[in-house]
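Omission of a single protein chain aside, the complex is shown with its protein chains in their original locations.
For chain A:
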Amino acid sequence: MEESAETISIENAKQDKSAFSQLFQQYYTFLYRYLFKLTMNKEMTEDLLQETMIRAYINLPKFRYQSKFSTWLISIATRLYLDEQRKSKRDRKRQLQLTENEKRKMKWELEQGNMDWSLHLDLFASLSIETRTLILLRHYYGYSIEEISAMTKLRKGTVKSRIHYALKKLREEWSDETR
(Lines give C-alpha, C1' and ligand atoms only; values in the text may rest on other atoms or scores of the structure.)
Protein backbone atom coordinates (compact mmCIF):
# COMPACT_ATOMS: atom_id res chain seq x y z
CA MET A 1 0.00 0.00 0.00
CA GLU A 2 2.71 2.38 1.09
CA GLU A 3 4.89 1.30 -1.81
CA SER A 4 2.24 1.98 -4.40
CA ALA A 5 1.67 5.45 -2.94
CA GLU A 6 5.38 6.10 -3.34
CA THR A 7 5.28 4.77 -6.90
CA ILE A 8 2.47 7.19 -7.74
CA SER A 9 4.47 10.06 -6.22
CA ILE A 10 7.53 9.07 -8.25
CA GLU A 11 5.55 8.77 -11.46
CA ASN A 12 4.00 12.19 -10.83
CA ALA A 13 7.44 13.59 -10.08
CA LYS A 14 8.65 12.37 -13.48
CA GLN A 15 6.07 14.62 -15.14
CA ASP A 16 5.96 17.58 -12.82
CA LYS A 17 8.71 19.64 -11.22
CA SER A 18 6.58 20.71 -8.29
CA ALA A 19 5.61 17.08 -7.55
CA PHE A 20 9.31 16.26 -7.59
CA SER A 21 10.03 19.02 -5.06
CA GLN A 22 7.38 17.63 -2.76
CA LEU A 23 8.77 14.13 -3.13
CA PHE A 24 12.33 15.31 -2.50
CA GLN A 25 11.21 17.19 0.60
CA GLN A 26 10.24 13.84 2.12
CA TYR A 27 13.80 12.58 1.74
CA TYR A 28 15.55 15.85 2.51
CA THR A 29 16.16 15.14 6.21
CA PHE A 30 17.29 11.57 5.52
CA LEU A 31 19.82 12.71 2.93
CA TYR A 32 20.95 15.68 5.00
CA ARG A 33 21.74 13.44 7.95
CA TYR A 34 23.61 10.99 5.76
CA LEU A 35 25.72 13.65 4.05
CA PHE A 36 26.41 15.44 7.31
CA LYS A 37 27.77 12.23 8.81
CA LEU A 38 30.15 11.98 5.88
CA THR A 39 31.23 15.59 5.55
CA MET A 40 30.57 16.91 9.08
CA ASN A 41 30.27 20.26 7.41
CA LYS A 42 26.95 22.07 6.99
CA GLU A 43 27.95 24.13 3.99
CA MET A 44 29.31 21.15 2.07
CA THR A 45 26.26 19.08 3.04
CA GLU A 46 23.88 21.72 1.68
CA ASP A 47 25.86 22.09 -1.57
CA LEU A 48 25.94 18.34 -2.11
CA LEU A 49 22.27 18.05 -1.29
CA GLN A 50 21.38 20.70 -3.85
CA GLU A 51 23.47 18.96 -6.50
CA THR A 52 21.89 15.60 -5.56
CA MET A 53 18.45 17.11 -6.02
CA ILE A 54 19.34 18.42 -9.49
CA ARG A 55 20.92 15.13 -10.59
CA ALA A 56 17.93 13.21 -9.23
CA TYR A 57 15.51 15.46 -11.10
CA ILE A 58 17.40 15.12 -14.39
CA ASN A 59 17.84 11.34 -14.07
CA LEU A 60 14.42 10.54 -12.60
CA PRO A 61 12.96 9.37 -15.95
CA LYS A 62 15.67 6.67 -15.92
CA PHE A 63 14.61 5.39 -12.47
CA ARG A 64 13.23 1.87 -13.03
CA TYR A 65 12.41 0.74 -9.47
CA GLN A 66 15.38 -1.64 -9.37
CA SER A 67 16.07 -0.34 -5.88
CA LYS A 68 14.25 1.68 -3.26
CA PHE A 69 13.94 5.37 -4.10
CA SER A 70 15.89 6.27 -0.96
CA THR A 71 18.71 3.90 -2.04
CA TRP A 72 18.77 5.51 -5.46
CA LEU A 73 19.04 8.97 -3.91
CA ILE A 74 21.75 7.90 -1.50
CA SER A 75 23.70 6.42 -4.45
CA ILE A 76 23.60 9.74 -6.27
CA ALA A 77 24.71 11.62 -3.15
CA THR A 78 27.51 9.12 -2.46
CA ARG A 79 28.88 9.26 -6.00
CA LEU A 80 28.76 13.04 -6.04
CA TYR A 81 30.61 13.22 -2.74
CA LEU A 82 33.27 10.69 -3.73
CA ASP A 83 33.78 12.27 -7.17
CA GLU A 84 34.11 15.68 -5.58
CA GLN A 85 36.68 14.43 -3.10
CA ARG A 86 38.63 12.46 -5.73
CA LYS A 87 38.82 15.53 -7.94
CA SER A 88 40.18 17.74 -5.20
CA LYS A 89 42.53 15.20 -3.64
CA ARG A 90 44.58 13.56 -6.32
CA ASP A 91 47.79 14.07 -4.44
CA ARG A 92 48.24 11.47 -1.68
CA LYS A 93 50.55 13.57 0.43
CA ARG A 94 48.18 16.47 0.27
CA GLN A 95 45.33 14.15 1.19
CA LEU A 96 47.02 13.11 4.41
CA GLN A 97 47.62 16.71 5.33
CA LEU A 98 44.05 17.62 4.48
CA THR A 99 42.69 14.88 6.70
CA GLU A 100 44.18 16.68 9.70
CA ASN A 101 42.77 20.02 8.58
CA GLU A 102 39.46 18.37 7.84
CA LYS A 103 39.35 16.89 11.31
CA ARG A 104 39.92 20.30 12.86
CA LYS A 105 37.18 21.76 10.66
CA MET A 106 34.82 18.93 11.56
CA LYS A 107 35.45 19.45 15.28
CA TRP A 108 34.75 23.16 14.96
CA GLU A 109 31.61 22.56 12.93
CA LEU A 110 30.24 20.10 15.47
CA GLU A 111 31.01 22.41 18.36
CA GLN A 112 29.08 25.15 16.58
CA GLY A 113 26.09 22.83 16.43
CA ASN A 114 26.39 22.03 20.14
CA MET A 115 27.50 18.47 19.35
CA ASP A 116 30.25 16.55 21.09
CA TRP A 117 33.40 15.31 19.43
CA SER A 118 33.71 11.81 20.83
CA LEU A 119 36.58 9.36 20.63
CA HIS A 120 34.53 7.38 18.10
CA LEU A 121 34.18 10.35 15.81
CA ASP A 122 37.87 11.08 16.14
CA LEU A 123 38.75 7.54 15.04
CA PHE A 124 36.12 7.59 12.32
CA ALA A 125 37.37 10.90 10.94
CA SER A 126 40.91 9.56 10.77
CA LEU A 127 39.84 7.05 8.10
CA SER A 128 40.03 7.82 4.40
CA ILE A 129 36.94 9.38 2.82
CA GLU A 130 36.10 6.26 0.84
CA THR A 131 36.41 3.96 3.85
CA ARG A 132 34.27 6.28 5.96
CA THR A 133 31.57 6.11 3.33
CA LEU A 134 31.71 2.32 3.14
CA ILE A 135 31.50 1.83 6.91
CA LEU A 136 28.64 4.26 7.26
CA LEU A 137 26.64 2.64 4.47
CA ARG A 138 27.29 -0.89 5.70
CA HIS A 139 27.02 -0.58 9.44
CA TYR A 140 24.77 2.37 10.12
CA TYR A 141 22.44 2.25 7.11
CA GLY A 142 22.61 -1.55 6.75
CA TYR A 143 23.13 -1.70 2.98
CA SER A 144 24.40 -4.98 1.53
CA ILE A 145 27.87 -5.35 0.05
CA GLU A 146 26.26 -5.65 -3.43
CA GLU A 147 24.32 -2.42 -2.96
CA ILE A 148 27.39 -0.56 -1.69
CA SER A 149 29.45 -1.93 -4.56
CA ALA A 150 26.88 -0.57 -7.03
CA MET A 151 26.71 2.78 -5.23
CA THR A 152 30.44 3.38 -5.04
CA LYS A 153 31.40 1.53 -8.23
CA LEU A 154 33.95 -0.51 -6.34
CA ARG A 155 34.29 -4.28 -6.65
CA LYS A 156 32.49 -6.35 -4.05
CA GLY A 157 35.77 -7.85 -2.83
CA THR A 158 37.29 -4.38 -2.47
CA VAL A 159 34.31 -3.13 -0.46
CA LYS A 160 34.44 -6.18 1.80
CA SER A 161 38.18 -6.03 2.45
CA ARG A 162 38.25 -2.26 3.00
CA ILE A 163 35.45 -2.47 5.56
CA HIS A 164 37.09 -5.44 7.25
CA TYR A 165 40.52 -3.84 7.61
CA ALA A 166 39.17 -0.45 8.60
CA LEU A 167 36.99 -1.95 11.31
CA LYS A 168 39.88 -4.04 12.56
CA LYS A 169 42.03 -0.92 12.76
CA LEU A 170 39.28 1.05 14.50
CA ARG A 171 38.67 -1.65 17.08
CA GLU A 172 42.35 -1.97 17.84
CA GLU A 173 42.80 1.79 18.23
CA TRP A 174 39.67 2.02 20.30
CA SER A 175 40.76 -0.72 22.66
CA ASP A 176 44.20 0.97 22.96
CA GLU A 177 42.59 4.30 23.80
CA THR A 178 40.14 2.89 26.31
CA ARG A 179 42.77 0.78 28.06
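Brief remarks on what is shown
Keep in mind that, in the parts below, contacts are C-beta pairs under 8 Å (C-beta built on N, C-alpha and C of every residue); 3 or more make two chains touch, one makes a residue touch a chain; residues count from 1.
Keep in mind that, in the parts below, contacts and distances are computed from a predicted model.
Entry comment: the absent subunit's protein name, as recorded by UniProt, is "YxlC-like protein", drawn from "Phosphate transport system permease protein PstA", "YxlC-like protein", "GMC family oxidoreductase" or "ABC transporter ATP-binding protein". Touch with the chain omitted from the figure is made, among A:Ser4, A:Thr29 or A:Gln66, by A:Thr29. With the whole complex as reference, residues 17-18, 20-22, 24-25, 28-29, 32-33, 36-37, 50-51, 53-55, 57-58, 79, 110, 113-116, 118, 120-121, 124, 139-140, 153, 167, 170-171, 174-175 of chain A touch the missing chain.
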